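Shown here: the complex without one of its protein chains, the others still in place.
Up next is chain A:
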Amino acid sequence: MENVVCTFCGSVCDDGVFENGDIRRLCALGKSKFSKKERIKAPMIDGKEVSYEEAIEKAAEILVEAKRPLLYGWASTVNEAIRLGVLIAEKVGGIYDQCASVCHAPGTLALIEEGVPGGTLGSVKNRADVVIFWGANPVEAHPRHPTRYSVMAKGLLIKDRKDRKVVVIDVRETKTAKLADIFVQIKPGYDYAIISALRAIVKGEKIEADEVGGVPVEKLYELAELMMNAKYGVIFYGLGVTQSRGRDRNVENAIKLVQQLNRKTRWIIWPMRGHYNVVGAGEVPAWEAGYQYAIDFSRGYPRFSPAEFTAVEALVRRDCDAALIVASDPAAHFPRKAVEHLKKIPVIQIDPHPNLTTLLSNVVIPSAIAGLEAEGSVYRMDGIVLRVKKLVETEYWSDVQILEKMYEVVVKRVG
């Protein structure tokens, strides 16, 4: 089968070739996604194998009986499954939160404040003569992004790598830094200060200091000059910006820089989204409930508050008494204290593979792998919706089947 859509990272490459169980043309991450690996064998309640129906019945019982269950994950499944998750969260008066809350959600907060001057990966490929990766390392996190869209990609107006200047701004000299024309090494946590300095220079003001965040001012002047002289520039920002000191304020400041550049030329800014449908995990609840994450339904209507209803906050403050984890592994990816609470409450997991969350789950429901064993729609990192395919038959239920059934049982119990 040709034009296979990859369900690993946010680039959602759509040109894989799948033959006799082998995938070609994808990167190392894409290949790992399609390779054979250990699966959760059967649905389980407290380690004992049961039928799908029994596991779903038990899961629904836990969710309905909880005062405020947390329904978390969603970035590695399809929109159709996410929609059901939001509906279940509403029915049981729980919290809907998704992987972006420990990833790119600070960018959502910035977007609420400032809007986002954005564009698609196609526009970058065809037009961008200056590309900045800020706190992003696509060579390791989105390996084909540089060749398909942003560094070596040839487009309508960009015919050659030489037509494009690539800048990497990072604390470490990453593998992506080695692809760059200019590498700007900064001190950890100084993104905000450096963006402010660039804004001042673009505005025509003089920087009094000799250096900002470990960067000599001459280098900042050069960078500002390059940005102002671009015909079409893009800042791709990564978790280096959203997970370090400043978080949402870093992104907000960067958007203000782009707004300022847009008085002189054309610039866009866009996050390098991680999981293949983390955008959908935000867009789908936004159509259903008005918010992208950290949504609490305990009062019967949706409320948004990252300080209260994100998974880490709710767990650290012991503000949830059960959890449904879908297509994600918070036990591996949350700070220790948040995981401690997860160990104390009933946990239901829906996932194809055993992971750390499996080890502390009371109900485990194995699912089909979307993009290999199940189909559905997903959002690429630039908001373009793609249809992922089913390539092989499986005995496993898809996330959509499992959640449809769970919703049905929840509705019956709640009334």
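The definition used in the following text is that contacts are C-beta pairs under 8 Å (C-beta built on N, C-alpha and C of every residue); 3 or more make two chains touch, one makes a residue touch a chain; residues count from 1.
One rule holds for everything that comes next: contacts and distances are computed from a predicted model.
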{"item": "Name of the absent chain as recorded in UniProt (options \"Carbohydrate ABC transporter permease\", \"Molybdopterin dinucleotide-binding region\", \"Energy-conserving hydrogenase (Ferredoxin), subunit B\" or \"Acetyl-CoA decarbonylase/synthase complex subunit gamma\")", "value": "\"Molybdopterin dinucleotide-binding region\""}
{"item": "Selected residue (touches chain absent from view) among A:A193, A:L220, A:A281 or A:A331", "value": "A:A331"}
{"item": "Selected from A:S150, A:T310 or A:Q349 as touching the chain missing from the view", "value": "A:T310"}
{"item": "Hidden-chain contact residue, picked from the options A:L157, A:L359 or A:V392", "value": "A:L359"}
{"item": "Full-complex contact with the absent chain, from A:E173, A:E205 or A:E408", "value": "A:E173"}
{"item": "Absent-chain contact - pick from A:V102, A:V166 or A:A281", "value": "A:V102"}
{"item": "Hidden partner interface residues of chain A, rising order", "value": "8-9, 28-29, 32-33, 37-38, 97, 101-102, 105-106, 109, 137, 139-141, 143, 171-174, 185, 187-189, 239-240, 242-245, 247-248, 274, 293-294, 306-307, 309-313, 316, 329, 331-339, 343, 352-356, 359-360"}
